[in-house]
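What you see is the complex with one protein chain gone and the rest in place.
Lettered A, B and C in written order, each chain numbered from 1.
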Amino acid sequence: MENEPLLNSLQTGFPETATVMGSDWPEMSIESTQLLEVIAKLKGSDDWDFNYLFCETCVDWKTHFTMVYHLSSTQYRHSMVLKAKVDREIPQIESLVKFYKTAEMLEREVYDLFGVQFLNHPDLRRLLLTEDWVGYPLRKDYYDPINMIKL
Amino acid sequence: MRNVVETTPEGNMVLNVGPQHPSTHGVLHLFITVNGETILNLDPNIGYIHRSIEKMCESLSYRQFIYSTSRMDYLSAHMNNHGCALTVEKGLQVEVPVRAEVIRVIISELTRLASHQLWWGSLAMDLGALSPFFYAFREREMITDIMEETCGARLTMNYIVPGGVMADIHPDFQRKVKEFIVQFKSKIGEYHELVTNNVIFQNRTKGIGILSKEDAISYGCTGPTARGSGLSCDMRKIYPYSAYKNIQFNEILETEGDSFARYMVRMREMEESVNIIEQLIDNIPEGEFLAKTKAVLKLPKGEFYTRLETARGELGVYIVSEGGTTPYRIKFRSPGFSNLSALNHMIKGHKIGDLVSVMGTLDLVIPDIDR
Amino acid sequence: MFSIENILNSFHKWLGSMLNQTNVMLIEMALIAFFAITLFAILGLVLVYLERKVSAFIQIRKGPNRVGPFGIFQTTADTLKLIVKESFMPDKVDKFLYQLAPFIVMITAMLLLAPIPFARGVQIWNINIGVFYVTAVSSLSVIGILMAGWASSNKYSLLGAMRSGAQIVSYELSAGMAILSIIVLTGSLNLQDIIASQENGWWIFKGHIPALVAFVIYIIAVTAETNRAPFDLAEAESELTGGFHTEYAGMRFALFFLAEYINIFIVCAIGATLFFGGWMPFHIGNWQAFNHVMDFIPSSIWFFGKTFFLILLIMWFRWTFPRLRVDQLLNLEWKYLLPISMLNLLVMTLIAIKGWHF
Partner (left out) sequence: MNAQEIIFYLIAAYILGTGIMAVTTHRIFRAAIWLLFSLVGIASLYFWMDLEFIAAIQIVVYVGGIVVLIIFSVFLTQKAGNEMPVALKSRTLPAAFASLFALAFTANILLHHNFGSASNVMFDPNIDKIGMAMLNTGAGGYILPFEVVSMLLLAAMIGCIVIAMKIKKEENQ
């Protein structure tokens, strides 16, 4: 599907969520509690068939985190962006491992660098940093006087 | 990163492959649980070369940050730069001159060839045949010479700037590329004789490390790894960018999903890259090679994502801009990261020797995984 | 005619005229030991240099060409480096066995030198059971490798040692079978007898196709026994980093390295003796004139020529083939080579009984 019809069908499919056109693909914003339900619908539906999670990351907006999921369909060749708002004090969101196996490593990376807790993740450990590392470097308030180079 | 262990609670031996190991081609560390020679489980331990490029980029301007991306997948440095430039150009709404687009694509394909040749040589070396490495470097040297003349560097070229390319091509560029094409076409048969048709090589790769199409999708595999499993995922075809819109080429697909299929995809891709270069090399349009842009680049508020094909698979460049001179958040979706996550699934039940062949055909570049 | 045999004999007589029997024996033993060690060093230097040049030739590069003319002193420089280098020992090794292992491998290689006929009448020990002695003693070297692998207290070393053990023990069988098929033809284990039986032509030509099959099997099996590529699983630097000698450095490593090359020389020398007539010149049946011309070439040149031909063959393998996997390696031996060589032995026995060979 092209972006326009996809946007329309998403808006009809999820009337209560805000779906707008981003710079590349339709963007849908949801609350973190809705995640599993929305993903199940997006992946399970024959119209969309979003079976391919090609990017999963997090953005620190200082007031809250946004988990950004880039989804695509290998069948219809359309893509979309799913954004879930995560509380900054208690950063918790459901894991997508049971839908996409690639999420296991991607979520470990996000956990490592942002400190977002993924519920029901099979093996949530530090990935890039050592196990005894303190803090989450990609947060905006992270400060390390030794290793960080300020330009 | 986790700490070293000797044995599992069940009493199986844990073998530390890496961080310094000849076949990981970098500081990758794999914990493999083995029973005799059979691998029961594999746990990749990465981060030894993590430089936090994403965090660094947050304090670099839009002209500067491109250079740090050459250090991710250093074998597709040009494509990494290309991805960043495309994203910035998308944000700035800059029209890139056609000449620059064609040059970018030619250099991209040359980079892909160089990367695949290095991969081919090192795969053969991992499997114990030491000679093909030198045969691969014979042709690769011609490419790096071309790069040196035009881009000023042989590996991390940094040739692309937002709006075009940094400098015009060297006057000898076209002649040398044509020479290379003639040389490569006469030698590709030698490659197949040396490695592809070798019985031992075929025994070592056929039926090893099978990745089904469904698993390739679920693990988010891209590039030749996924195309070996029959998953069509060539970003040059799906989201044609730059000069790829106007040229004829085939997406290489194999369906077996084993090491040999991945091998064949890359081998055939090399020939396809030569095909692409042949179409473009005589048709480099005259004109500007760099669009006029402001001295200080400022991206509008918004989010920009570019998917493009590097030698290893799909690179995603995700820039979140708050309207300033530096990106607010930048994320590189690297192909090696996702491909590595499928390794455990592919290697279970195989022998230690197969780890080398599977890892070799995944074509991992460690800085690309760690970033 | 000038030959090494005559020189040695006159030297022996000269010594005998001056000293009594025991002292002659002692002096000759010391001389033999000295020559054996010298031969070792020279062989090591030559073979390593040869290997580098062969690999360079195959890999379209020049190889060593800076140290001395054509780089011939490159290996000398390397040896110096290895001698000077610190032989460090890891922390948790079994010190006694760790230090002993390279010597076991080396001593085994030295012992194997004894029955090899280098030229007409030049042999350290004309042992009655020559070939069998070589087969027996060569099985000792696996102990050295197992010791090295185990004592290093490194998992890679252990895996390499296990692979090496399985490999050498398996391939000894088909190597033995290939040797046996020549023994069946000659009816003797003595290397001199075997050479003498090839006066009218070498066994590889006289023994029909079974001799050729036996030769191919022999070359494959000894390549595996000496841990050379494509059967270098015990070292397998891309899988096991260095296999059984991962933890060895300096001179201890050099001993393993040297022993490997000496073992190649020995198996090739035995192969040349069994199938190509050792020092026996190339003779064709009744062509007296031709045979006479061939006799003018010194026997030592014949011997070393044939041996180095086989060595080059084995080096060619190494720089061409990828490595086998461990189960494929054992399959090759137990499912293909061993049955074929058993069958081949039966055919050979039939040929020998019926006298069908030339």
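Just a few scattered comments:
Quick note on the criterion: a residue touches a chain if its C-beta (ideal position, glycine included) is under 8 Å from a C-beta of that chain, and two chains touch if they have at least 3 such contacts.
In this text, all values refer to a predicted model and were calculated from it rather than measured experimentally.
Shown chains touched by the hidden chain across the complete assembly: C. Of the options C:Leu45, C:Leu82, C:Ala119 or C:Val142, the residue whose C-beta touches the omitted chain is C:Val142. From the options C:Ile129, C:Ala196, C:Met294 or C:Leu312, the residue with contact to the chain not on display is C:Ile129. Across C:Glu5, C:Glu28, C:Asp94 or C:Asp295, the single residue that touches the chain missing here is C:Asp94. When you scan C:Thr76, C:Gln99 or C:Ser188 for touch with the missing chain, the hit is C:Ser188. Along chain C, the points of touch with the absent chain fall at residues 22, 94, 96-97, 100, 127-129, 132-133, 135-137, 139-140, 142-143, 146-147, 150-151, 153, 158, 161-162, 165, 169, 172, 183, 187-189.
By our rule, only the chains that are shown with their structure count from here on.
If the chains shown are joined wherever they touch, the resulting network is a simple chain of contacts running from one end to the other without closing. Of all the chains shown, the one with its CA centroid nearest the global CA centroid is B. For this pair, chain A with chain C, the centres built from the Cα atoms lie 63 Å apart. The distance from the centre of chain B to the centre of chain C, with each centre set as the mean of the Cα atoms, comes to 45 Å. The touching residues of chain A, when paired with chain B in their complex, are 22-25, 27, 51-55, 57, 59-60, 68, 70, 74, 77, 81, 100-102, 104-106, 109, 113, 125-131, 137-138, 148-151.
Chain contact summary for the complex, chain B toward chain C: residues 13, 15-16, 21-23, 37, 124-131, 133-135, 138, 195, 198, 200-201, 203-204, 351-356.
Interface residues of chain B facing chain A in the complex, by the touch rule stated above, are 1-3, 46-47, 50, 52, 54-56, 59-60, 90-91, 215, 217-222, 231-233, 238, 302-305, 307, 314, 316, 318, 320, 328-329, 331, 333, 337-338, 340-342, 345, 370.
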